[in-house]
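See structure below.
All protein chains of the complex are present and in place, except for one that has been dropped.
Residue numbering begins at 1 within each chain, and the chains themselves are lettered A, B and C in the order written.
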């Protein structure tokens, strides 16, 4: 299974569809064996980037270099890529094993050899028993596992995953996500993973690239994206945020939930006195009972959401707006719905945005 | 907007489709104003239960009581229910406002009155501006908001939500989930929410009912379900679990990751010496560096997944199997891929199952 | 770079070429027929044939009968087929195969069998009425009306929409009239158009049942005056096209 991994370079890729600029000068380098996730809302160009790399679409300009070779003009069938799609892409007339063996058959590998390899790969994705099943008799998760095996079977230079999990149930989604990552590390294959789900991107990738309107806004480690977003868009798209109205103070700080906080990198440039929105993470808010102190902004807990080890509280501030607060479930027990609380910022710096910035609620 | 809420009682509901028992003697009581989520894999009967309550399907036997009145024989059009579906159910030929007003029009409310009410409700779901838009010009999230407004417009006794979020993007999904909860509390409407997503169910509901093969296995507060599952199915379906092979010891304990743990309520009854699977939550595992001690089971970190405040590590134990470990991201920085670690159980009791119990990997 | 863009263009070119060939397959005979209908005795071209259409003695009778048959067929088709196809989409899949099979029968059963069957079964008094032919056209149109309505409902997720309307308190009639029909507009238009096209083109059945409809009239006229017959055909074709364009327009407006 061990093999040398291949690096990928996308250089100045541009692709327009009529007046729509799907991809506007994209530059992206994947190190050999690295898994990069492209993250963004629909229409941001992430899938276009993946299809260009696969050869299923051609760029207007720019180069695609894989393993040091310029393959921009090579057709899809001659590039050595493995691809998994969002919708089930198995060939309905072939069994699981025949699906996995398809790429080998096209490459004129002998029948015995390709059946042996298909069996191995199905074993690898945990479907050794299902080898003779047809796609319609499989669950969504099984079908995507077979698609994954099929993509890896041809020993591709690069693995391309186009939202492979979005059609699956929540439970299966997380399981398969972890499995893909495990497999990717085991096989050591350079991988591009496209998704609109920030949690998924953060969880699976070595580095995450956040895209917006054809541009790559930031490419970095998940933890860095989360802690030090380069642009307001990244700040609001990655993770959950409370959006709190505030004003830039003369000393360059902003008051958020009763505390003066420094303006963090990745904020919009705003003049003193200008109105702004502060983006505060739910885990960066602490709560105290109102009778226990005077520090913070007053509110009432309106509901609680249990997430296992963490509980998320929705607090209606006396000003009328709502904020989300995450805390360990053990502590959250003290705050049931109706509790009168004081909310306080638990961080030293905060990202701010123009108040007119389009909210990312729902494109 | 304030109104008295209605209680609901489902008594001994049974529904079969040919040889398939979709619902096998379901009993469920919703308190006035309560939000109950029915959670389970597809085919567990949760949607059947909702459709019976809506009157879109009739039970073989059993009674449906709403507000003290038996409505089992009342047709759907005469029951006073508001319903939101998984797929977009807006009438494509009507604008947002006309969609919201449809139920009022059927009830012969005057035109001016129903347009006024439609405007109010669209305001309530944050779509006041979109009143004259047609469904095809809306995003998925907007369409589901309009569907919600349409369901509430008729001031229904009960709000029925049939996986209203599963077709939406991750980001929109959580936002709308929180909004539905907020609205439901504000309007004070008794609500039945059906979903296959355990995180969603836990986050939104007052109480969660876990269903399996037509039966309600447990109905309880989210935190109770998580901490004290009544059956092995509930234990494995709710939250993430590490499945670790072990054996029942003479004193009734089991060894898990080097520690003897008590067998928790909700476990399968197993005799001493029998092989079992222990279900251990990722947050109930602690890691230490291998050179820092001798306590625990040895392994190597194979990958890390960043979830914001929490990071999930995948550890390959020396025995060859993988376990998941959740820890605060601040601590997780010390454990990068390749780190040699010792894993240890951080709980005093654990749920065990028959090893032959069907894994819930993927139905 | 240029090579890539060129490759994309070549693929488009190939697609358009195929289309053009298929279109030619139709256009050639059409152009030729039109040319033929414009020929005049003195070897020049003109509208003589078209002018003489209106001067035919039985023109009015033929048009009235054809119109009557069209209205009967269209109305009856919709009344029978819209609820039937809706039911197929709402009900279990098992109905589907059966209804599809039945709706295909007119393509399979030779018209002569249908005619002879009808003639044998019907009371003699009914045979004198042209309406009977209208009923037969409903049957003949079934493969088309079924497909058109079926395709329209496919785009609709009719089950969810009907459930939603019922849940909001709508009766079954309200559901059909206020919810299904307005959203099935393009399917209904399609079914109407195809039925009209059938009535305007059906020859065998009408001639076997001895009625002088538009198509049989064209054939009769054609025996004495070929140019006139072809002119009539071209005129009826133009009429059908105008209908098609109108329907396509109404359909597009709805989606815009």
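One rule holds for everything that comes next: a contact is a pair of C-beta atoms (placed from the backbone, for glycine too) under 8 Å apart; a residue touches a chain by one contact, two chains touch by 3 or more.
The structure presented is a predicted model; accordingly, all values stated were derived computationally and were not measured.
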Given the full complex, what residues of chain A touch the hidden partner chain?
54-56, 76-78, 80-83, 85, 87-93, 102-103, 106-107, 136, 147, 150-151, 154, 160
For chain C, which residues lie in contact with the unshown chain of the complex?
15, 18-19, 22-23, 25-26, 28-33, 35-36, 80, 83-84, 87, 91, 95, 97-99, 101-102, 104-105, 107-118, 120-121, 139, 144, 147, 154, 194, 197-198, 200-201, 203-204, 215, 218-219, 222, 226, 229-230, 233-234, 236-237, 240-241, 244, 248
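Note that in this section only the chains that are shown with their structure count from here on.
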On chain B, where are the residues touching two or more other chains?
none
What positions in chain C touch 2 or more of the other chains?
none
